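Structure, as structure tokens:
Yeah, one chain of the complex is gone here, protein chain that is, but the others are all in their spots.
Labels run A and B following the written order; every chain starts at residue 1.
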Amino acid sequence: MGETIAIDIQHVSKIFGAQSDQEVRALDDVSVAILQNEFFTLLGPSGCGKTTLLRLIAGFEQPTNGSILLEGAEISTLPPFERPVNTVFQNYALFPHMTVAQNIGFGLEMQARSKDEVTSTVTEMLDLVRMGALKDRRIDQISGGQQQRVALARALAPRPKVLLLDEPLSALDLKLRKEMQVELKRLQHETGITFVFVTHDQEEALTMSDRVAVMNEGKILQVGRAHEIYNRPSDRFVADFIGDTNFLSAQVSSRANSILTVDLGSGTYVQIDSQYDAQPGQSITLAIRPEQARLANADEEAMMQGTLIDCIYIGTDTHYRIDIGREDPFVVRVQNTSGERAERDLGSAIRIAVDPIAIQVLKD
Amino acid sequence: MVIRRGAFVIKRMPGFTLVALACFFALYMPLAPLVVYSFNEGNNIALWEGLSLRWYREAWDNELVQSAAIRSLVVATVASVIATVLATMVALGTTRTRPYRGQTTIYALVNQPLIVPEIVTAVALLILFAMIKQATDYHGYAYLISAHTAFCIPFAYLPIRARLEGMDRVLETAAADLYATPWQAFKRVTLPLLLPGIFAGAMLAFVISLDDVVITEFVKSAGQDTLPTYMLGQLRRTITPEINAISTVLLTVSVIMVTLIFFLSRKKAK
Partner (left out) sequence: MATDNLEALAYKKEVKRNWLLSTPALIVLVCAASGPLLIMVLFSFLTPGDYGGVKWKWSTEAWFQVAFYKDIFDDTVTIADAHLSILWRSVRLSFLTTLTAFLLGFPTAYFIATRPPETRNIWLFLVTIPFWTNLLIRTFAILEIIRNHGVINSFLLAVGAIDQPLDMLFTDIAILLGMTYVYIPLMILPIYASMERFDFRLVEAAYDLYASRWRVLRKIILPLVKPGVIAGSILVFIPSLGAYVTPRVLGGGKNLMLGNLIELQFGQGRNWPLGAALSLTLLAIVMIALIFYVRSAQKDGGGHGH
């Protein structure tokens, strides 16, 4: 993954219905730089603006404000057919009156390539997605998963600088989905093309991406690699959206360089190394992943204690839901390594230990 | 097991089936003697004198019928072709687009021939063409063709628009994404998929033009008959089975056209 920027989004806003009183801010001053050859994912709930941003890059809509640069050149003034960017649509949008091969060759024909070049590239693409045997079939004669691969091949055939994928796996069943996730990753590596992938499934995002941008309500909240997003969520929404989180409200007691002393109430203090610029007396929220908390041993110092409300066995893990005297129960996730099924009685006293390094301080 | 006798069938309304079947019968029954007597050897509708194609032959040889038939076909073909092209363009300009000022005016103008009674349009055109005839002394086909094209446009427009509305814009978006200019996207994606609608529109326009009586009657110059106006003239003078013969031929053409249109719309629905 190189360090050159493929797509540079600069202060882009998109407002629908600007003239009427029904204004919708689909994108609000969004800026992000997508690097060459990376698998970049836009992740967020529906309505967060991720698809709008994708459509702006493709050229199907124009930004209300801001610029979009492709390899340094402004493209937001160009129509879609003049941008070296191709899209895999959510419902594939395959041409029903053409065969598989004709669909794949369409972009090449539009680029006025020679007939021989078209044929050889189409064959290459068919092999790439392993659809060679079905090349003369009509679109309504192939399955959903096969259509998806044709859509992919069609978008890759013209060798675009960037490939945009709009929730392409959402119509597939789980097993097929998992297969395609691996497949897409492989394709991205093989072709070296920059992929911009849109999804609302955080597991999918974390599995496939080099970097993820988490979006909500038209804004980008955090951009980073999978483990950064997961372990160091920048705000409450990101922490909540990705995986499960325990949220604890607390107060800053004092601060020395980057070490915050945090008051958890009931006389417990914790020292956290954080970049967050918090003042003494300020209220903050702490985020702790369930699997980074432990049931404390008898000789260990515990950060919190409470009573066990529920003990849920999920095959790979056991979830302990503990009442620590706050609004929401605290969840501890323990992996069930064989022979170590820690049986606890409901209502029994539980002590929870957390490594301070695993505690994330969030903007409130 | 379904108990039939005396069962309460939800959808049954007493008498309705009877009326409906009577209606269908009544719709087709008058056409039967019309067709049958076209094959009558004799002149009298009451007297069956034997099976023959006499009247078809007479109609075929009748010079007036010949010129009327040719005129009908020429006008219908030219008018329906022009009307279909124009209607396709209007459909593309008014469907699947963001609302714009004047759109409703365009609808109103396009659909106007459907709402205004034919005789009103016929009179208006008579007046206009009379003025033009006086000024230019032109007595040719252009009057008929322009009049027919105008009222054929809404008939071609409706099926084309219906077909267009059922087409998802995402296909054109995909084509643009794949480097197709708007014209290329139209030629390679929109047009092929629109073709059944265009074809249905063209045939509808053709039948409408072929069948038109009122406007043609008012707009034509003396001696310039189409088949329907010729028949109308004959009805005022002597009625011979020649009219039956011509009617039967026109009827057959209509039936074939409607059958084709029906099959086309079935195919698209699959």
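Some observations on this one:
Basically, a residue touches a chain if its C-beta (ideal position, glycine included) is under 8 Å from a C-beta of that chain, and two chains touch if they have at least 3 such contacts.
Since the structure is predicted, the reported quantities are computational estimates derived from the model, not experimental observations.
When the missing chain is restored to the complex, the residue among B:Leu53, B:Ile70, B:Ala124 or B:Leu191 that touches it is B:Ala124. Take chain B: the residues that touch the chain left off the picture are 8, 10-17, 19-24, 26-28, 30-31, 33-34, 37, 44-46, 82, 86-87, 89-90, 92-94, 97-98, 100-103, 106, 109-110, 112-113, 115-128, 130-131, 134, 146-147, 149-151, 153, 207, 210-211, 213-214, 218, 228, 231-232, 235, 243, 247, 250-251, 254-255, 257-259, 262, 266. Those residues of chain A that touch the chain absent from the view are 11, 18, 61-67, 74, 76-77.
In the analysis below, only the chains that are shown with their structure count from here on.
Averaged Cα coordinates give chain A a centre that lies 57 Å from the centre of chain B. Residues 168, 170-171, 173-181, 184, 188-189, 192-193 of chain B are the ones touching chain A in the complex. Of all residues in chain A, only 58-60, 79-82, 85-87, 89, 91, 93-97, 106-107, 110-111, 154-155, 158 touch chain B in the complex they form.
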